[in-house]
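Have a look at this one.
With one protein chain withheld, the remaining protein chains of the complex are depicted in position.
For chain A:
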């Protein structure tokens, strides 16, 4: 069905493979992620701006599926992810913009976010295979720089690459990041988009331009649209669990996130909060009894 010489395949062949299995450390590898330049640099353009890099998320052929089914599913997933991103963007949520779509080949090109995941900044440790070579190199650099960066940490001035290991919720920088997380999630939920995989590795901090720091939500591979209070509450519950499993003693952090979420969400918060309490008791899956 797919020839290996198709244009998009050639593009992938000339790109750098970043990781296998975009869904972080999931054992089910469903995609490969590449870093590439989509558009060649023009003659008189010497600057190597990060703007020009794209992330290519390639949902490759699954040999265990019937080709027809595989094609349909892949197409639907690329489409779904692109739609969710556009919907978020319309609502003003910080997400990487779509740069290229080839649904029939299963490739989605996204703006390359040159930042660090919240998980990394909070010291959540390695994310499975992701950025194996890169993160080890960066780790060393970051630890060297940590000493002086810690002294003058100011999120608005943009020293975001300071690791926040060992800091608690009373720290101003941590507090600001948690507020940003809550605000972005609330904006997304107000647009009725459910992320489906809210973890700290799917949130990145970066500087789009100097002097500003944005929190960007990434990986909408599991996202869907829903107006239900239940789905929004479960989305938050997944986030809570993600925090507690990767960052020890993070209850205060989650409280900060929810506080900012409440502020942006407005009157919808009341019902979501009540439902969140229910979900905490029963877990993510709803009981099918009755």
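The rule we apply is simple: a residue touches a chain if its C-beta (ideal position, glycine included) is under 8 Å from a C-beta of that chain, and two chains touch if they have at least 3 such contacts; residues count from 1.
One rule holds for everything that comes next: contacts and distances are computed from a predicted model.
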item	value
Absent chain [UniProt protein name; select from "Novel protein similar to vertebrate urocortin 3 (Stresscopin) (UCN3)", "Glycosylated lysosomal membrane protein", "OLC1v1024940C1" or "EKC/KEOPS complex subunit CGI121"]	"EKC/KEOPS complex subunit CGI121"
Residue of A:18, A:82 or A:188 touching the missing chain in the full complex	A:82
Residue among A:73, A:101, A:173 or A:191 that touches the chain left out of view	A:101
Where the unshown chain meets chain A, residue by residue	6-8, 10-11, 14, 38-40, 42-44, 51, 78-79, 82-83, 85-86, 89-90, 92, 97-104, 109, 111, 208-209, 212
